[in-house]
Structures are given as C-alpha cells and as structure tokens.
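What follows is a set of notes on a single structure, which appears directly below.
Only one protein chain is missing; all other protein chains are in place.
Right after this comes chain A.
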Amino acid sequence: MCTRKVPYMKKRENRIYITLVCATLILGSLVRLINLDSDSLRLDETQSVWQASHSTGFIKEYMLKNVHLPLHNTLLHYWMTYFGSGEAGVRLLAVIPGILALPALYFLAKELIGKRPALLALLFAAISPFWVWYSREIRMYTLLTLVTTLSYLFYVKIMKENKLIHYVLYILVNAVGMYTHYFFFLVLAVQGIFYLLTINKEWEGGVAYNKKKQLVSMLLSGFVLALIFLPWLLAVIKSYGSGSLAPVLQKPTAFNVILSFFEFTFGFQPEMVSSSLISFWPLVILFGFVFLTKRRTPFSTGFNLVVLGTVFPVFLVFFVSLVYRPMYLTRYLTTATPLFFVLLAWYLNELVGKTRYILTGATVFLFVVALFTQFTSSANPARENYRDAVSYIEQNTTPRDIVVISPAYTLYPFQYYYSGNSRVSSLPMWNKKKGGIPETTLQKVEEDAQMLQKGHQRMFLLITMNLNGSDMVKTYLDTHYTKLEKRQFSKDIWVHVYQAEYF
C-alpha cells in the first residue's frame, strides 16, 4: 500500500503545525507578560534596580567586587532612563529575552531532535514555571538562558553546516553571554569538551566539509572570544583584593542537585508540594524502563550533546562547590535548562503507543498545574512580598517608631518601596558608605539593638527568615523585648513589632 502523503495533505499538516508553533509562542508570551507587576520586586531585583540607577562607571566598579558581570545592569541602566523604575517597566526588560528564548529553543530543538518533538520542547519552554518565573524577574538569568540557547543553536549549526555566518553569530552571542554571567563559561566548556570528543564524528543531517578547516575556525573563534573577554579579565585581576560583595553560600548537599532538576521541571512550589512530588522518584526509574522498546538508534551525536549539556554543568558546579568553594545556586544553572527541555521532549517523543500519549499528556498537565500553583500559591518559597510588608510598616509607624531591617542587605527592597518618615536602620547596623556588610554576631546584635531602641517607642522589624543571621536577630529580640504584633507577608517575609521604650 502506498503511504506517501499527497501534497495537499502535507500542506494542510504544515499549516496546522505552523499554527501550533505560533499559538505556543503566543501562549508563552502571554504567561510572561500578564500581570507583570502583580508580585512585589524581590531582593535581588531591587539590588539590580539600585545598581542600575547609578552610573555605568559605578556599575562596572561594583561588579568587579561582585560575582556577576556588568552587561545586564548596564542595559537596565539605559532601559530605566526610558521606561522608569516601576515594577512592570523594569521587568519588561527581562520579558523580552524570556520571549525570544522560545523561538530560539524551538530552532535548537528542531536541529537536535526534529520538527515534531521540537514543538513539544517549545511547549515545555513556553509554560515552564522555571522559565516563566525568571522571565518575570529583572535579573540576568533570562538573558543568560537566551544566549545559552542561541550559543548551542549556532554551535550545532557550525557542526552541521560550517558556514561563516554561523561563526559570526556564534561569536556575537557568546560575547554577550560572557559578559552576562560567569556560569556562561559552563556552556563554552560543554561545547569545547563535546567538540574534542566528537571531532571526527559526522552530525546526522549535516553536510560534508573539511574537518581540519573547521578546527582552525573553531580555534580562531575561541581566540576572538578570549580577546573580547580580556579587558574584563584584566580589570578583575587589577581589582583583586579590593574587597568582595560576593554572597556567602552554604555547601550544597545531594538534595540541592535533586531540587535543581525538580525546579527546572516544576519551578517554585510550596514545600509540601515539592517534597511530595520528589517522593515519587521511583517512578522516574519506571519511566526509564518503560522507555526500553525496539527502536531505531536514538543516540545520535546531537543526543549526546543534549545529555552532556544538561548534566555536566550541574554536577561540575556541585563538585566544585564541595571541594573548592560553594557556588551552587539553581538559578545560576539555568544554562542547563534549554537542553533539559529538549531532552524531556525527546524522551516523550521516543516512547511508543499509548504510553507516549499518556506520559506526554501527564507531563504537560503537570507543567500547567505547577505554573498555576507557582503564580497563585502564597506558600511559594521564592515569593518575596516586600511591597505589602513595607506598605504595612508605612501605614502603622509614626515618627516615634524605628524601622529595623534584617539582614542588612534587605534594605534594598525596603528603600525601593518605602516613602515614610520613620527612622530606618538595619540590624546589625550597616553604613553603606563605609563598606561591606558587618558580620552578624550576638555581641554586635546586642550592642546595635540597644542603640537603636533609644528614643523610640516601637521597633518594627522587617525580617527575611531564610537569610543568614536572621534567626539570631529574631531570637535576640524575641527574648529581650516584648512583642506587640507579628505579621507574615510571604513565606519568609515577616514584620515583628516590639516595644522599644516606654513613654
């Protein structure tokens, strides 16, 4: 029997396919844009806004002492001159790369796993709670995701077609990536390792070309990229030892690795939901077995890149954090997510029969539910409702009260929202002009608390409980002062009101 499709059927199928791609892109754009200012700016976002509100020279100097690179906040600096510093205005800068990452991912997936599963990968990316979350956060992560996706796309294009235009685009994208986040170097590392491992391998669907010439071109690209990064590298070396604003991180545990993949899939969920879903992990093993079926060879060169790009950055950072210095944060590892979605789509597409439809449907359903919960749940651990907390303080304080912020660096969101006239300080007290944040010790807390209470009727403590030192501050105040009131605004944001002095 002839199974070849007649042209009009093919055309119709193509039209449906393009419609689905467009619909998914629109859906992805909508969930990123809708109610952009519904959530308060988070601590990190207000830090970005604060830095961007300064001159580009200041941003550069500040970033030399930080763990981040200057490009994003410099862009934000210029953006704010046109769009202001309102919540929706600043976040719009994150939404743009967030939306652009979708077609980028689609084209990458198409190159790696083919047209049909690419649509599924696009759908996952469009409704991914993780991607949606960072697309609505004015930080560099969504830009990092975009450049990562494009970097892989042009890398694959070079491997398959070896055209000059792809080298040019590859260099441009990587230059942006190198100045966006240090973890972008993990992407280059993956590509470098993979290139060396597969130097003589043919890419499926690629054209024939001279491998030696390609090696020279790749080395040249690497050299150009090194030149582009050199000025920043020299500046970092020059400023070495002039103080550090790097956050102090804990050593990760195995749970962090599991949690990272959980968050890549389900985003930020209330703790009970996360722990329950993670508890179903034996089913992941079952899915591994269900995958076993007679199939055409699925492990192409591209597949190996997908696995390496998904797993290598996470495990490398985990390992380095254990043996050298803690640097493990899931958001830094967003570079693993584009290939993670490709991997997920590939897996589901490779299933056969009813299993494919059931598991694909279930996965999409879980993504949708997770996105909905992330949007709506007040127990979302990543939500930081400083806006309402500050508004509450504003409405309830008088000039005779003092507002105390702890830890000290949560002054950024406070300052962003606060327009009251009470005295404001941090505990431990921090003079920004004088330098780095003081260490939280019991002695320092005690001294500063006694100093702050003087001349004030009540002490309004805005405390963020999941940050270093907050436990000590709260315990000290709880045991030495009378608590008049307490109120929770999101999972870790609290306002406690203490009696300071009796008048």
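Basically, a contact is a pair of C-beta atoms (placed from the backbone, for glycine too) under 8 Å apart; a residue touches a chain by one contact, two chains touch by 3 or more; residues count from 1.
FYI, contacts and distances are computed from a predicted model.
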The complex's invisible chain, by UniProt name, from "Glycosyltransferase 2-like domain-containing protein", "Urea ABC transporter ATP-binding protein UrtD", "Na(+)-translocating NADH-quinone reductase subunit B" or "TIGR02186 family protein": "Glycosyltransferase 2-like domain-containing protein"
Residue of A:Leu230, A:Leu286 or A:Leu484 in touch with the missing chain, whole complex considered: A:Leu286
Of A:His54, A:Arg295 or A:His480, the one touching the omitted chain in the full complex: A:Arg295
In chain A, positions touching the absent partner: 112-114, 204-205, 253-255, 257-259, 275-276, 278-286, 288-300, 302-303, 306, 346
